[in-house]
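One structure coming up, written as structure tokens, with questions to follow.
One protein chain omitted, others in place.
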Amino acid sequence: MAQPFTKIVARNIFYGGTAFFFLLFLALTFDTMGQLPQRDNRAALTGELGPAITKGKLIWEENNCIGCHTLLGEGAYFAPELGNVYQRYGNSTDAIKAFIASRPAEGIPGRRSMPQFNFSDEELTAIAEFLKYVSEINTANWPPNIQG
Amino acid sequence: MQYQSQAVAKPYFIAAIALFVAQVLFGLIMGLQYVVGDFLFPEIPFNVARMVHTNALIVWLLMAFMGASYYLVPEEAETELYSPGLATLMFWVFLVAAALTVAGYLLLSYSTLAEVTMNKLLPTMGREFLEQPTITKIGIVIVALAFLFNIGMTILRGRKTVINLVLLMGLTGLAVFFLFAFYNPENLVLDKYFWWWVVHLWVEGVWELILGAILAFVLVKTTGVDREVIEKWLYVIIAMTLITGIIGTGHHYYWIGAPEYWQWWGSIFSAMEPIPFFMMTVFAFNIVNKRRRDHPNKPAMLWALGTAVMAFLGAGVWGFLHTLSPVNYYTHGSQITAAHGHMAFYGAYVMINITIISYAMPLLRGRNAANPLKSQVWEMWSFWLMTIAMVFITLFLTGAGILQAYLQRMGENPQPFMVVQEQISLFYWLREIAGVIFLIGLVVYIASFFVGQNDPEATTAS
Amino acid sequence: MKQLSETLGIRPCTLVYLVLIALSLTAFLVGRLGFSGLGVSLLVLFLALIKGQLVGSYFMGLGSVRGLWRWLVFIWLFIPGILIGMAFTLSYQ
Partner (left out) sequence: MTADRSVLPSNYPPGDLAIWIFILAELAVFAIFFAAYAFTRLQHVALFNEHQLTLDREAALINTLALITSSYFVVRAVSAIKVGDRRRCVHWLLAALSMGLLFLIVKSVEYVQHYSEGINLSSNIFYMFYLSLTFFHFMHVIMGMVILAAIAVMAARGRYSRQEHTGVESGASYWHMVDLVWLILFPLVYVMR
């Protein structure tokens, strides 16, 4: 006698399994949302520098920084990780600002170079504060070392 | 071609291939910029080339999915398309929107593009793969809704096969999860958490339903195996895909600020993600072995089997390589990720789209079943050129990634990013050479549409 | 006649049910009375594997199946069982 194997059962397992695991995913997401306040450094967003950080994120997005860099490991792999750049630059927002401001407009012959974005000082501060905020997110000790 | 309205698929397929060419060309530019840092700087900076590369990929895959749907849904439903006019109109809307967006990327600076398109009203730009201006995103939603309406109405009034239903579920999921592209909170962790609901739940979720449906359709048509058998295995495979893939999203939540239990949930479930791909490979080969006839369109069969194998290798094996959290700790955001991305996208989604194009195009061009022999030979050459080139691209990037992880993250003296990049440049050169071969394969593929067109159509001996 | 064979068919399962209850109570008492130590842990694990095998063979009906399916539950119990046993043994080193 052959093993019974019907389309109806296969279909029900597809629907049932999908619903089951999606609900489980929603349950875990619900728990995650409850835990994030302890991890995601959201206090910084409501603090004194909150508006600067928000503006920094917008500048980060509107200049497509993710098109070359990674941030917490996500993005392009052409330029260094920036999730911990604040620590790499000696816990200094000024060092970050100085680096961005000093990029040569015509690039560096033969080498990868960051474009010159001609940011104002206020914009530079916003980006640096955004990167500082990111560096204080609890990322389970990633990256493994300061080099990112 | 059994229904007149299936013809609307043709422009979609042609535009998809054109965008595929653009994608590969910009890929080569990026590949060269990896080793010749100032190439085309500052005219086309790396980030712009990358945007064109990835966005062209996404748009052409979507175009081809739509073309595939317009082709196979009427045939499955055994009725004409609900509105061929709407389908053609949406084609032009989509194409113009895509062209304008790419022109915007290339001609304007990204910040100017953001300003012109009023990103500040609803900031959604500047996130990986979702770089499109908000207005383009809204356009995509409109096109997707019109498309779903058209397809849905066709299915509603026709025969409701499993292939059509699974395809419709996949396409609906695609549209629904894209809505998370409009959610961009200032809190970076939340931003990233739900960004993956678009990206992961697309490529490791609903897109696989589309893939499964298209593959099943081509197998039903080319092998003559009983539809009942193919459909029940389709259900089992997509069930396994979603069972492992939904919680598998957790493998993106290890290091972005989410709670640490995701390291366990993500590792365990994504370790099982190769299973559905393996099942798909076994399934495809079994069905082809059980074939009741020899279809004269050999390349379509080759692409179908190629999809099953390469999706397993790229998405399954290369995904598993770095999905366990202790491994991912060192490989996250390295060239390993790029290696996996390349082979998975090529193996799963590029190849399935070429499969349906390969099957449908001869029919759309008025042939009985297949292209002339010479054209088929060229197409099969292109298959091997592109596939082998992609295998080597993946291998070289994997080599680069292993070295990168070791030198930058594991060794005694971790070295800075740029220093490491210099040391692994040999791999990037090799990758670029493989990329050129890929381009040659693509040229051969396009040539296969033109060679031997006046020869008689290929037939099988049987 | 058929009726009889079916009635007989349930009797081993009833017996298995009683054994499962007894083994569960044993495992519970071991925990309750505060027994601990490697030997006790491994005994509890062993009893659990026996219970699993009984469920597989009699309740799931794999005991009367030929081929690889017959061993499904056994293999499923065996591999984690060995790993768990190993990990607990190591934890006493």
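Letters A, B and C name the chains as they come in the text, with residue numbers starting at 1 for each one.
Just so we're on the same page, contacts are C-beta pairs under 8 Å (C-beta built on N, C-alpha and C of every residue); 3 or more make two chains touch, one makes a residue touch a chain.
Everything quoted here is computed from the prediction, not taken from an experiment.
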item	value
Touched by the hidden chain, restricted to displayed chains	A, B, C
Among A:Q3, A:T46, A:S102 or A:S120, residue touching the chain not depicted	A:Q3
Chain B residues that touch the omitted chain in the full complex	232, 235-236, 239-240, 243-244, 259-261, 264-265, 268-269, 271-272, 275
Residues of chain C in contact with the chain not shown	1-3, 5-6, 9-10, 13-14, 17, 20-21, 24-25, 27-28, 30-32, 36, 41, 44-45, 47-49, 51-52, 55-56, 58-62, 64-67, 69, 72-73, 76-77, 79-80, 83-84, 86-88, 90-91
For chain A, the residues touching the chain missing from this view	1-6, 9-10, 13, 16-17, 20, 23-24, 27, 31, 34-35, 38
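Here is the rule we go by: only the chains that are shown with their structure count from here on.
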item	value
Inter-centroid spacing, chain B versus chain A (mean Cα positions, whole Å)	24
Chain C: positions in contact with at least two other chains	none
Sequence positions of chain B contacting 2 or more other chains	none
Chain A-touching residues of chain B, taken from the complex the two chains share	30, 33-34, 36-38, 41-42, 45-48, 50-51, 110-111, 114-115, 119-120, 123, 125-128, 131, 162, 184, 186-190, 192-193, 228, 231-233, 235-236, 238-239, 242-243, 246-247, 249-250, 253-263, 265, 329-330, 332-335, 337-338, 408-410, 414-418, 421
In the complex with chain B, residue positions of chain A that touch it	5-7, 10-11, 13-14, 17-18, 20-22, 24-25, 28-29, 31-32, 35-36, 39-42, 45, 53-54, 57-58, 60-68, 70-81, 105-113, 115, 117, 133-134, 137-140, 142-148
